[in-house]
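Yeah, one chain of the complex is gone here, protein chain that is, but the others are all in their spots.
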Amino acid sequence: MKEVVTGNHTVSHAARVGRAQVVAAYPITPQTQVVEKISEFVADGIMDAKFIKVESEHSAMVACIGASAAGARAFTATSSQGLALMHEVLHWAANARLPIVLANINRAMGPPWTIWTDQIDSLSQRDTGWMQFYAESNQDVFDSILISFKVAEQVLLPAMVVLDAFFLSHTAEPVDFPEQEVADRFLPPRVAEYTVDPEHPAAFGGLTGPDHYYELKYMEHNAMLEAREVIERTTREYGDLTGRYYKMVDPYRCEDAETVLVVSGTIASTTKDAVDEARDNGKKLGSVKMWTFRPFPREEVRALLLGKKRVAVVDRNISFGQEGIFCTETKASLYGRDGAPPVRGFIAGLGGRDVKVRDLLAIAEAAEEEDCPEFNWYGVKP
Amino acid sequence: MPPMAMSLGRMSWNKTGSWRNVTPVVDYEKCTRCMLCWKFCPDLAITCTEPPEIILEYCKGCGVCAEECPVKCIEMKEGL
Partner (left out) sequence: MADLPKKLTIPAEEYMCSGHLACQGCGAALAMRYALKALGPNTVYTVPACCWSVIDGPFPFTTLGVPLFHIAFEAAAASACGLAAGLEMVGKEGVNVVAWAGDGGTADIGIQALSGAAERNDNILYICYDNEAYMNTGVQRSSSTPWGAWTTTTPARHFKNRPKKNLVDIMVAHQIPYVATAAMAFPEDLVAKVKKAKDIEGTKYMQIFASCPPGWKMAPEKSVEVVRLAVNARVWPLLEVERGVYKISRKPRKRTPVAEYLKLQGRFSHLTEEQVNEVQKMVDNNWKRLLFLEESTHEMAGIPLEGAKAASPKKIDPKLKADL
């Protein structure tokens, strides 16, 4: 069933169709419509869930942790400062191996106050053990959330689906919602093990010394690695049901490309137009959309980029004192491999500055220069 | 093996009796079986029986039982 709906409301629908049982969330621009819509669903009885109107994002994540530990399917949504406030317990959720799903509206960090998009908020959480998916469109948002629930519950790691503030959150696009029965077939109710249950008393998360902690982390990391196969399998299953197949790294006109742009989020969408325009002008440009950031799809990145003439990574984020984060991670996957192309990083679009087709073409052109620096700050005003 | 730090057993293996350096000794002639010692033991190291008995393998020697006994029939003696 196709509807024209904003990114935020898409998130609400995904939580509803995905049968989230406990939602604990705190409002923050530009996420507020997510929770408002969920409130309506719950009040109207079309969503069978408890919505805990917590008093902060930290408590939102903690309440999700409690609910998930009890065996319920837990969901929340936030952005920027709110996600940062959750940081301490994002670690807790992952280390406790709880399959919570979170939708993050990518919003730049203050100060100064800003409500527009960039990826520093979510990328700052990359080491917490959460899976991360970067959505390109509202359809992507919906599908990613459903896929995330299933993958998370299988590997016992939480997942966040990330979407750009305003470009997706407040922009209405056509979204095809699968029927509830189709969704239920894909995503049956959670079957939780190791829950907080009076019939099987145990302590969870007690003091653990060096003798055991190390192996628990080893298991956690392996779960992330296992997630790669689970994501592959699950996206195939989802594709068979809906006709939409997602790839962890999604190439666009890459096969014979000389220059490949590595992009994510809505920039990935714009890049396709840039690629088409470049191709029309005889340029062998291609792009690769990073849909999955954690677990980092190293194999897929290598398969697509090794042997290419050059790579330009467009980062709507920055790790101060280093470079763009997708750039660093891409380089790390290619390091020391035969056929590893030169990789140039370009920062663009921080704080919601628009990245247009012509910007991407300019970046591709700059990357072609022999003396193009390794790290570039695109379009800084003098 | 659970993938998270979940307990698999109880702490009862831990014989905290090794902590003490004074040991309660009960004069059962004086004991009135009031059960206050059982009630106030933080380590559950006194049996709920008539008369109550000190479970020496867990008793930490805190002395609360001796202090609370209304007829002062428990003496904290030096040593284990």
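For clarity, chains are labelled A and B in written order, and residue numbers in each chain start from 1.
What we mean here is this: a contact is a pair of C-beta atoms (placed from the backbone, for glycine too) under 8 Å apart; a residue touches a chain by one contact, two chains touch by 3 or more.
Computed from a predicted structure; not experimentally measured.
For the chain that is not shown, the touched chains among those present are A, B, taking the whole complex.
From the options A:Ala24, A:Val262, A:Ala312 or A:Ile347, the residue with contact to the unseen chain in the full assembly is A:Ala24. The chain that is not drawn here is touched, among residues A:Gly71, A:Gly239, A:Pro342 or A:Gly379, by A:Gly71.
Residues 5-16, 19-20, 33-36, 38-40, 42-45, 48-50, 52, 55, 58, 60-64, 66-68, 70, 76 are the ones on chain B that touch the missing chain. Although one chain is not displayed, its contacts with chain A can still be listed: residues 21-22, 24, 49-50, 52-56, 58-60, 62-72, 74, 88-89, 92, 192, 195-198, 200-209, 212.
In the analysis below, only the chains that are shown with their structure count from here on.
Per-chain CA centroids place chain A at a distance of 55 Å from chain B.
Across the complex, chain A is touched by residues 2-8 of chain B. On the chain A side of its complex with chain B, the touching residues are 95-97, 156, 193-194, 202-206, 208, 212, 216, 219-220, 223.
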